[in-house]
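For this view, one protein chain was removed and the others were kept in their places.
As written, the chains take the letters A and B, and residue 1 is the first residue of each chain.
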Amino acid sequence: MASQIFAYAIIGLGSGALIAGVGLGVVLSYRGSGVINLSTGAIAMLAGYCYWALATGEFGVTFPTGWAITLTLLFSAVVGVGFELGVVRPLRRQPALAKLVATLGILLSAQAAVVLAFGDTAHPQPAILPGGNVTLFTVTIPNYDIWMAAIVLGVGLLIAATYRWTRFGIGTRAAAENEAYATLFGLSPNRYSMGNTVAMALVMGLVGMLAASISEVDPTTLVLLIVPGLAAAMFGRLTGFTTTYVAGLVIGMAEGVLVYLSTQSWFPTSNGGPLPGVDNLLVLLVLVVATFFRAGKIPSRGDIVERRLPKAPRPVAPLRTAAVFVPIAAVAMWALPFGFREGLITSCIFAVSLLSLVVVTGYLGQLSLVQLGLAGVAGFMVSHLFTNFGIGFPWAPIVGVLAAAALGVGFGFPALRVRGVQLAVVTLAATVTLETFWFSNGSWGAGVTGAQVPAPSLFGFDFGTNASLHGLGGGEPSPLFGWFCLIVLAVMALLVANLRRSRLGQQMLAVRANERAAAASGVNVRNVKLTGFGIAAGIAGVCGVLLSYSYGSITAASFSTLVAVALVAFVYITGITSVPGGIFGGLIYTGGIFAYALLDWFGLQGNWLNLIVGFLVVLSLISRPEGGATFLFYGKRPSLRPRASMQHGEVAGGAEPGRHGDHGLAPLEIEVRS
Amino acid sequence: MSAALRASGISVSFGAVRALQGVDLEVGAGKLVGLIGPNGAGKTTFVDAITGFVQASGSVRLQGHDISKLPPHRRARLGLARTWQTIELFDDLSVQENLAVAGGRPSLGSTLAEIVFGREPRAERMAEEVVGLLDLEDIAAEMPANLSQGRRKLVGIARALAARPSLLLLDEPAAGLDTHESQDLGRRLRRLADDGLPTLLIDHDMGLVLGICDEIYVLDFGKVIAYGTPEEVRGNPDVLAAYLGKSGTDVQPAAPGTGSTWAAVAEGTGER
Partner (left out) sequence: MSDPVLSLEKVSAGYGQADVVREIDLVVRPGEIVTLLGPNGAGKTTTLRVVSGLVRPSRGTVRYKGRDMSHLSPTQRARAGIAHVPEGRGIFFGLTVAEHLRLGYRGETIDPAAVYTYFPALRQLRDRPAGLLSGGEQQMLAVARNLARRPALLLLDELSLGLAPLLVEGLLPVVRDYSRERNCGVLLVEQHVPLALDVADHCYVLSHGDVVLHEPAARLRENPELLVESYLGQSSTSEAPATS
């Protein structure tokens, strides 16, 4: 048995090499420009499709393998240059969180582009690596698994050596430690940033080709390889190439071993099959461990940061605004044709989830990608309370929302320890885990068929989607359900607006702006953060409840990781810091009324919307970080560019001397918070 | 009556660097006490140690209560208020809201009332008084980013005052101010102390510190090298040496009368 485990671990080398490769890309991006790049997997996917298209003659010409590889690497380099000039450089003075969100936008656009160009089915790809197998302890191991580990090892060693010994590597390290000092030596940080971004893109190109050559290209697998890749990179403190490589391999080998273990009789099963999602749970655990025990020592970069998070304006008269818009929307719910009505309802529901992001990111300054997962938790609770205990409205939703809030507070605890950017990483992994381990699970979640949800009714009065009242154009969903969603959204919007005006909200913004000064003013930073996470999670839970009622059944797909990413992108372009931002985000969200109008009038698919919104995220981060709707509602305030703060002398008395990048020369807010 | 602040044996190390070595310092009731020293002497580290932002050994007593083991926000709630060299206002909140955050902690009931029923947060009486005291009425609704450096400094002090402190720690409130603003600030600080607020003032503007403080501590290389009234500190050759250097050059303040030069100059400034 031990020998079998060993053999399966060797099989895991292949996927381990891919994870390590993505991890190396993350480290290259971070060292070169301080970007925690969530789009490395997506860039690998682009390269994978490029190679497939060139090698199979998708574009009319079939290239021999060597040519296809060369051209794909060239394509990757071009993508790298574009990424540097279009994303990294314009955002170099922005906080780390903004950079991370921009890479989410690129992820979204890349994925949408591939689906639009090649459809969302998988395509087999011609092999690059030699075929054949070796047999080890009665287990057949494909040769390419070993080849891949060797190739990525070679790449990793090459990079590590470059960093150690070449002038370029030394310069990169210097510029990463303190950008301002580097310029004083006549070095050009832009040049190092460009070099590293292109190197990242080339490595991702290689990973993309290799990955696809052992199976097939599809629009999600490689994109989501970012999660284990990040886990490996975090283990390497986002800087160590060797540690990242080893961690990546080990994760892959552990997954291989899990495959073996899941064939054993004692392995927990679910609906006859082995328990799904255990590998993702493992990655989440690795990431949590890495975050807690390794991330504290990630050298903070001495980047010059000029701009902070966008402002969170104080709502002037939320009730009056609601009194204008709610009746209009209520009439629309009744009068619109059913397709538009359904779109408007979907918009209302997703607007609620975006309000939860407004609280946690806009007010509290923490980027959480797990909000949609928390919505799923509430939604599945509603389904299970009904199927197992016969509990319906309103008790099931209440329990569901409370459960989501409690779990949200639980996710808040890491936020007490880690910086905003790392929280985004952990919550991303948590979303993947919730999706695969819980929601897709046949016993606890929906399995593949979906879990049933009863229509909501109170005292025998049904106001679900198929209630008896029909709108002007007839058909489902019933405007009754639309009004229900509208009222819930209005209430949530007022709560979030009032929160900004309340003293609790002021404390949140104080914590967001400056944790130390908040503590010195008597604010209990920990409690404020946990409360914020709880409130946001509760709001997300409300969204999950509405979502489950709107479909009548619930599936894991509604709460998938890529949907969570898309939601963040949408609310960033409309305004992450304000209630109008959240609501407008819901209106234009894929599946919402705007997207339906595009489809109905122009035949444009939702992926076009995603493609555009992904790029718009980058654009809005560069030019108007407060978002379009916030801008419309609150206008331009003078001096949205916060001043750079002065820092006079007294180095020995600095915040935490000895921390890299924080010694002296802090004229322009050397980044400490994010 | 116990002193407003009694810090004894405060030591702080950053790795191998010993930033503070057994500093004893006391701020008596209603006293305005100065803390001066060259750049890098450890003044800000001392404030960080007192307020709980760096790990320190030694004991800190506020009005007789030992607060050495408390986290920063608990110390703040017990009446320890501070400002920062770099001001550190809450940039996303208006001046008024900045003061409100420091002014008090909302109860669960009032928070619910504010969020669920949209009740306007009650204006803190103290915050209003402070706005009046520091002449900030015209900018109460402004965002910090739109204010001049001098006004921002004042808002920082106002925020500290809004917490109804029993001890005020000011870290370089005059740095970056022009001469007029600096003088104006000095008068306000003196008036606050005269009204009974114990204050520890750190500043590099020697004229300001020597002019308004009751007592002065001088810090160099993490140790207190002198203590006394402004007159005593002025006449202390160690102090001059710490400031202007004590290397064996021909500008040596060792020359007799240098101390009196200080005194004469400082006296003179009072009349200028």
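Methods note: contacts are C-beta pairs under 8 Å (C-beta built on N, C-alpha and C of every residue); 3 or more make two chains touch, one makes a residue touch a chain.
In this text the structure is predicted, and so the values were computed from the model without any measurement.
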Where the missing chain makes contact, among the chains that are shown: A, B
Omitted-chain contact residue, chosen from B:Ala102, B:Ala174 or B:Leu197: B:Ala174
Residue among A:Gly60, A:Pro130 or A:Gly186 touching the omitted chain: A:Gly186
Full-complex contact with the absent chain, from B:Met206, B:Leu219 or B:Val233: B:Met206
Residue touching the undisplayed chain, where the options are B:Asn98, B:Thr111 or B:Ser182: B:Ser182
Where the missing chain touches chain B, by residue: 17, 38-40, 145-150, 152, 172, 174-180, 182-187, 190, 204-208, 210-212, 221, 243-247, 249-253, 258, 261-262, 265-266, 268-272
Interface residues of chain A (partner: the chain not displayed): 167, 170-171, 173-174, 177-178, 180-181, 183-188, 299, 639, 642-646, 648-652, 660, 663-665, 667-668
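The rule is short, and it goes like this: only the chains that are shown with their structure count from here on.
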Touching residues (chain side chain B, partner chain A) in the complex: 14-15, 17, 19, 39-48, 51, 53-54, 71-73, 76-77, 81-82, 84-94, 97-98, 100-102, 104-106, 110-111, 114-118, 120-121, 143, 145-146, 159, 163, 172, 175-176, 222
Residue ranges of chain A in contact with chain B within the complex: 308-309, 311-312, 314, 318-319, 494-495, 497-499, 501-504, 506-507, 509-510, 512-514, 516-525, 637-639, 642-643, 645-658
